[in-house]
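Excluded from the complex is one protein chain; the other protein chains are retained at their positions.
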Amino acid sequence: MSHIVVQNVVVQKDVFNAAEQYDLLMRECPGAAIVTFTGYVRDHCDSGCVGQLELEHYPGMTESVLGELGQQASKRFNLKAWRIVHRYGVLDVNEPIVWVAVIADHRSAAFDACQFLMDTLKTDAPFWKREHMTDGSANWVAAKSSDSERRKRWRE
Amino acid sequence: MSHIVVQNVVVQKDVFNAAEQYDLLMRECPGAAIVTFTGYVRDHCDSGCVGQLELEHYPGMTESVLGELGQQASKRFNLKAWRIVHRYGVLDVNEPIVWVAVIADHRSAAFDACQFLMDTLKTDAPFWKREHMTDGSANWVAAKSSDSERRKRWRE
Amino acid sequence: MITVRFFSMVREALGVEELSVELSDSINSVASLKRALADQNGAIWDETLHQPNLVHALNQRVVRIEAAVVDGDEVAFFPPMTGG
Partner (left out) sequence: MITVRFFSMVREALGVEELSVELSDSINSVASLKRALADQNGAIWDETLHQPNLVHALNQRVVRIEAAVVDGDEVAFFPPMTGG
């Protein structure tokens, strides 16, 4: 079997398939406990129907922040492997935005690490969402205080 | 596209593929936040090398307990969908044992629900593990106090 | 008549998977059934059924030991579960 190198961090414009990502990671590193999170574009919001979601990002900084968060998680939760795939650009409803997967020896570490990565990337990775509504209007998504509260759980 | 009915609970002897399970669930019900847990047979333990893992279960009761836990999770965390696949019989190292997936509108509900299901099925679903060591010996796995502690978190 | 089932270490220790028991005035609950089985079948049964963590199910639901048993019921005894 040829060796497949799996990048820990992928920031891409193209749509991805979470099931394929899972397969790829598992081929690289089987483990005892795997937790994955996938976030998809929702078709609703507080003020109307979302037609598309646009994600602006800071190329370079995005990859380095996600890489650092992954390394922190890896050390803190003793991970065997981890992987983050995050998209930017214009996304349609029901398309995946982000996929985070972690492999650990025990389920509690795996759940904690996956939540750590989601909670920290929400507030630390330089992405900005803009919702394009079906009526043609667009608005920047405001940062949520609930997200910064969840981020605080992980301060050491 | 033909309609595919996804069973919420599957208890089976045959090996399954977590990526395929993911695909199947998503075809049934796209959602905003999906968390999955997969547990695999580990090749190590405290007292020697595990060659195979045997899972005895209580047919009928297993399915009804898993079904009830899923319904509890669904109600408590407002899930859009959930699915549990659990194996019994003799499993080889690195084979999947259990797959739990939940779909919710928000990530905190999805993470909580997936952990609720794993923590409760560990102590409530009638499965019993026996490790077959590479030296030919076999021993029943003792219930862990850490698992019953985690179970307590979810008592209402 | 009820069905009594044993699983895992309990099944292995007793060497029995399943048996049928006739209900009576003195065997009419999970507790009295357990006592009768432990008393009438020798030391291994006594020891196995009195282990502190024994779990008991009635008609495939975990119940309190006081639960009443009626004809046609299924009772099961087993150690704490270790799935997942």
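Should a chain be cited, it is by its letter among A, B and C, assigned in written order, with residues numbered from 1 in that chain.
Going forward, contacts are C-beta pairs under 8 Å (C-beta built on N, C-alpha and C of every residue); 3 or more make two chains touch, one makes a residue touch a chain.
Here the structure is a predicted model, which is why all the values come from computation and not from measurement.
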| item | value |
| --- | --- |
| Omitted chain's touching partners, listed by label | A |
| Which of A:35, A:98 or A:113 contacts the chain that the document leaves out | A:98 |
| Residue of A:15, A:49 or A:143 in touch with the missing chain, whole complex considered | A:143 |
| Residues of chain A in contact with the chain not shown | 39, 55-58, 60-61, 64, 86, 97-98, 118, 121-130, 140-144, 148 |
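Throughout what follows, only the chains that are shown with their structure count from here on.
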| item | value |
| --- | --- |
| Residues of chain A touching at least two other chains | 107 |
| Two or more partner chains touched - positions in chain C | 84 |
